[in-house]
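Note that this complex is displayed minus one protein chain, with the remaining chains in position.
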Amino acid sequence: MGYDPENPMADRITDIGPPHFEQMFPPVVKANYGKWLYHDILEPGVLMHKSETGDECYTVRVAAARLISVEHIREICDIADAHCDGHVRWTTRNNVEFMVDSKDKVQPLMDDLKSRGNKFPIGGTGAGVTNIVHTQGWMHCHTPATDASGVVKAVMDDLFDYFGSMTLPAQVRIALACCLNMCGAVHASDIAILGIHRKPPMIDYDAISSLCEIPLAVASCPLGAIRPAKAENSAGEEIKAVAIKQERCMFCGNCYTMCPALPLADPDGDGIAILVGGKVSNSKSMPKFSKLVIPFLPNTPPRWPETVDAIRNILEVYAKDARKYERVGEWAERIGWESFFEKTGIPFTIKSIDDYRLAYDTWRTSTQFKFTSHIK
Amino acid sequence: MGYDPENPMADRITDIGPPHFEQMFPPVVKANYGKWLYHDILEPGVLMHKSETGDECYTVRVAAARLISVEHIREICDIADAHCDGHVRWTTRNNVEFMVDSKDKVQPLMDDLKSRGNKFPIGGTGAGVTNIVHTQGWMHCHTPATDASGVVKAVMDDLFDYFGSMTLPAQVRIALACCLNMCGAVHASDIAILGIHRKPPMIDYDAISSLCEIPLAVASCPLGAIRPAKAENSAGEEIKAVAIKQERCMFCGNCYTMCPALPLADPDGDGIAILVGGKVSNSKSMPKFSKLVIPFLPNTPPRWPETVDAIRNILEVYAKDARKYERVGEWAERIGWESFFEKTGIPFTIKSIDDYRLAYDTWRTSTQFKFTSHIK
Amino acid sequence: MPKHDTPMMDELESGPWPSFVTDLKRQAEKSPQCWDILGKMELSFKDRITHWKHGGIVGVFGYGGGIVGRYSDVPEQYPGVAHFHTVRLNQPSSKFYTTEKLRQVCDLWEKRGSGMTNMHGSTGDLVLLGTTTDQLEPLFYDLTHDLNWDLGGSGSNLRTPACCLGKARCEYSCIDTQALCHHLTMHYQDEIHRPAFPYKFKFKFSGCPNDCVAAIARSDFAVLGTWKDDIRIDQDAVKGYINGDFAPNAGAHAGRDWGKFDIDAEVLALCPTECMRMKGDELQIDNSNCTRCMHCINVMPRALRVGKEQGATICVGAKAPILDGAQFATMTIPFIKIDPENDFEEVIDVIEKIWDWWMEVGKNRERVGETIMRIGLPTFLKVMEVDIAPQHVKEPRSNPYVFWGPDEVEGGWDRDVKEFRKRHAQ
Partner (left out) sequence: MPKHDTPMMDELESGPWPSFVTDLKRQAEKSPQCWDILGKMELSFKDRITHWKHGGIVGVFGYGGGIVGRYSDVPEQYPGVAHFHTVRLNQPSSKFYTTEKLRQVCDLWEKRGSGMTNMHGSTGDLVLLGTTTDQLEPLFYDLTHDLNWDLGGSGSNLRTPACCLGKARCEYSCIDTQALCHHLTMHYQDEIHRPAFPYKFKFKFSGCPNDCVAAIARSDFAVLGTWKDDIRIDQDAVKGYINGDFAPNAGAHAGRDWGKFDIDAEVLALCPTECMRMKGDELQIDNSNCTRCMHCINVMPRALRVGKEQGATICVGAKAPILDGAQFATMTIPFIKIDPENDFEEVIDVIEKIWDWWMEVGKNRERVGETIMRIGLPTFLKVMEVDIAPQHVKEPRSNPYVFWGPDEVEGGWDRDVKEFRKRHAQ
């Protein structure tokens, strides 16, 4: 009978949580849960996990746009039904994994996937570039300084060969966040694409009284750039509003999050910053934050060529210069950041010098540095 | 004629600065200024510098208490006159250097020095413990939390063998500062002895009005523990004074520096903290700050046994465990601070966890750590 | 709804990477509002700016989260997406699916929404992208009744927990990531659905220090599997790697000729603690100095295995930079047993200690990591009742500004300044 608007509380069900994961496991996974011994990457995108029972689980990993239709999901289901007796999974980076329990099932599965045009490129394993963790951008969010899906498509079209191969010194994890909220958690990525604003918020006097609590708006600014102030709306009425010390603003957007009457977004003001050298894993070195190396690139839809080129350049210099197993950040620290800028040819700007909290720790308090071309 | 109180401005001379350094140079130094090729440490305390002219300068370095009498200086002059044609120097760490221009003059000089009891111990070079940089303590300062000369004498009596030998993995620089002002600049020493207070300031209501500017006293507190407050003095008069939130105080003493009516010093409250692992030179690793490893040791004149033992213990564990050329801080970082505490047996206390500014950078944001006995 | 002229969108159909545009067009055949999605995206590409209004509080009755409201600022031009709310379905732990369940979701979403999804959101939810307010209650009804599936979190509450695939398909996993993740998700349904916190709070669970779900970077409460005893060594397999029988790092570097495997350069020299050595052709590990960084195991999975005495390290307080700068989670519990038998009691105990404190002292919109920054790690560790250890810090403090209590100091703090002056003339 379904939902009855007349009587919305009728046999309402709540707090039942997600379906139990075990129902979702393929048989080979259920049977060998916790028994895995080792794995091999047979070729890019193809993993074999060996169990102490002797069983083997073959995984074929394929790329997916994170923004996908139910039609596309149905096609994935068709493939899973045909080859993986009805099981499939998504990775923590938005790739899709098809698993089969014997080697001879791998080729047919791959042939099927390849037969479907560019929908299911195989790869994303090992020392390559896997899928980009990203966010909403113009597709769904209200605070973005750039788009997400479009930029990701442009970048991955360009880096496509690195997705299907394992030729880099180590895995390179790229992430995109469309504003400083960093839903993509780009603060710890080998290469991070970050949407940034560069114009202070406008004040919409006609909306502020109805939409914002002035004290919250004032408190929202980490730099105290916002203070309560009287103003006049279009109707000529004096209203309680705010005033903004523009030169104090660093465009974090937190005020807009708290108060819709303070929009910052702007076609020319907004764009992309590139950060590099972050990592999450505890392997070898401890986790590292990404560091800002390119303060601004313009928003140039549909293909953001400046951003695409900047990333390829960093990736290629890294690929040439870094040692086996060396993550981008480990490489930059070994050669020294001055050499990073030298080798990549990225101009070093004052914007890369920290002047926020904890800034002192990034200053160079030593005579140890290299005489790169930066020093005339 | 000299100074005439009747007429103080008579032929007054000012701003003539110090004597010119060149008048002070021994001939061999003047002749070979800027021409030195290399040096050798012939034995502890004895340096030979070779010049491209072929000249050699032999230096015999001897310890001195930094607090010395003019009688003692005269004796040094006698020695310098007898052996070094009237030249001598002090090092940046309060040792005295006698220089001669030929090898055969070295032995007579050393014999002379040795003939004068314990006044002129030879050493302080290379991979040993040299003189302690220190400050005034109870001998002359108004803010000390411990003494200087007495503690230094006690510690160096105990470490004496390390002054006259070169058996350590690297040079070990010990410094003492009698309060948090750190005139001894102990913030970058292999082993630092620091006088600390542990009782919040008292408020002398009878003195505060005459001695202090309340706003300066209030502003002096980095933790905002001091606020203006009315109070009553012994005479029963209401006066402008301050109130102190004692639990906010971390005993830096800055308020006392600014306002004499706020004394902190106390026989039981005051004592010594030990910091380790700092370095100044840019050799190998960049300069490092000393780290607080023992938060408190009592003031126990005349010989401060707890402090003496603590330092010897650290030094001996370091001597056994560190690699050649490894400074104390480089050693601790290589083995990990948890291992430093394990090996030295120094109990790790919550006091060593930073909760001041920039504290976050010292927290461990990784799963990388060793299972020492600290973890039950 | 009509098609719109979308040259820039169309451009994104070219290229080898799967195209969301092509996919949108495909879905549009069944869900015409997708034409408006495309049209409106084209407008944003043209204007280089978002065309969504700020916020929009919508939801289903009795829940404070799980749905993010969205309204278009050009509703007339693209009526199909005038309302475009997202629905966050709490994904099954580690994102395995049966096609049966997935198809149910597809049918439901084609009926009740735009037919577009995010597989998955950054927090881990299965995100249904775009529907209208009137569809929310019916959708929730069908979801709970027909799919018996529930919403995830949004707002100032516990966010949808997530985990790596762990023991399901990884030999490195030291904990039952899914079991832990699912159990806590069920245990805290109320906290997920009804905001009662100062700000959002996130759980993430990784089976080992490789941290494949980025817990230490992206969760307020990060549980990472680890072990306490020795790395298990199969010396024959070590020889196998040396002889080139097995590809190092499981073949992760096979795409390039890095030369013959060199165990000294590739393993021993890269061990951050230098705690490995070769005695002849036998590999020796000084486990007491190992920090379980995983590198050697990653490079030689056939030869090295994580230890047998398994458990987890708990780190607290990761977050994105707004507002004090990004934080990684800080190591708080060095080692804890993760025990499904007793319903993960120990873990729950830790969580509630954190929440009790944070809910009491945390300011509005202050993540727990920021609260710890503001109030201090020492205080937080005391609240957590953990044994203070050097492991909690990278290094001891370098400033001398230590707090002491009157009880810690002989004679306490009460002093009589007049007495003092008798001995010390002013």
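As written, the chain order gives the labels A, B and C, with residue 1 at the start of each chain.
Rule of thumb we're sticking to: a residue touches a chain if its C-beta (ideal position, glycine included) is under 8 Å from a C-beta of that chain, and two chains touch if they have at least 3 such contacts.
Quick caveat: nothing in here was measured; it's all calculated off a predicted structure.
Asks: If I'm reading the header right, one chain is hidden. Which shown chains does it touch across the whole complex?
Replies: A, B, C
Asks: If the hidden chain were put back, which of B:Val60, B:Val100 or B:Ala265 would touch it?
Replies: Considering the complete complex, B:Ala265 is the one touching the chain left out.
Asks: Would you indicate which residue among B:Cys77, B:Val317 or B:Ile375 is in contact with the undisplayed chain?
Replies: The one listed residue touching the chain not shown is B:Cys77.
Asks: If the hidden chain were put back, which of B:Cys252, B:Ile274, B:Val293 or B:Ile311 would touch it?
Replies: Answering carefully, the residue with contact to the hidden chain is B:Cys252.
Asks: Just one of B:Val60, B:Val88, B:Ile193 or B:Ile208 touches the chain that is missing; which is it?
Replies: The single option touching the absent chain is B:Val88.
Asks: Tell me which of B:Val60, B:Leu180 or B:Val328 is the one touching the absent chain.
Replies: Spelled out, the listed residue whose C-beta touches the missing chain is B:Leu180.
Asks: Please identify which residue in B:Cys141, B:Ala243 or B:Val317 touches the non-displayed chain.
Replies: In the complete complex, the chain left out is touched by residue B:Cys141.
Asks: Could you pull out which residues of chain A are in touch with the chain that's been left out?
Replies: 180, 182, 187, 194, 196, 198-200, 202-207, 211, 234, 246-247, 250-252, 260-261, 263, 266, 268-269, 273, 275, 277-278, 289-293, 295-296, 332-341, 348-357, 359-372, 374-376
Asks: Given the full complex, what residues of chain C touch the hidden partner chain?
Replies: Missing-chain contacts on chain C: residues 47, 49, 51, 53, 73-75, 321, 325-326, 398-401, 423-426.
Going forward, only the chains that are shown with their structure count from here on.
Asks: Could you put a whole-Å number on the gap between the CA centroids of chain A and chain C?
Replies: The answer is 13 Å.
Asks: If you average the CA atoms of chain A and of chain B, how far apart do the two points sit, in angstrom?
Replies: Result: the chain centres lie 50 Å from each other.
Asks: Go ahead and note the Å separation of the Cα centroids belonging to chain B and chain C.
Replies: 47
Asks: Using the touch rule from the top of the page, what residues of chain C touch 2 or more other chains?
Replies: Each of 209, 211, 216, 224, 272, 292-293, 328 in chain C touches at least two other chains.
Asks: For chain A, write out the residues touching at least two other chains, lowest number first.
Replies: Residue numbers touching two or more other chains: 282, 287, 358.
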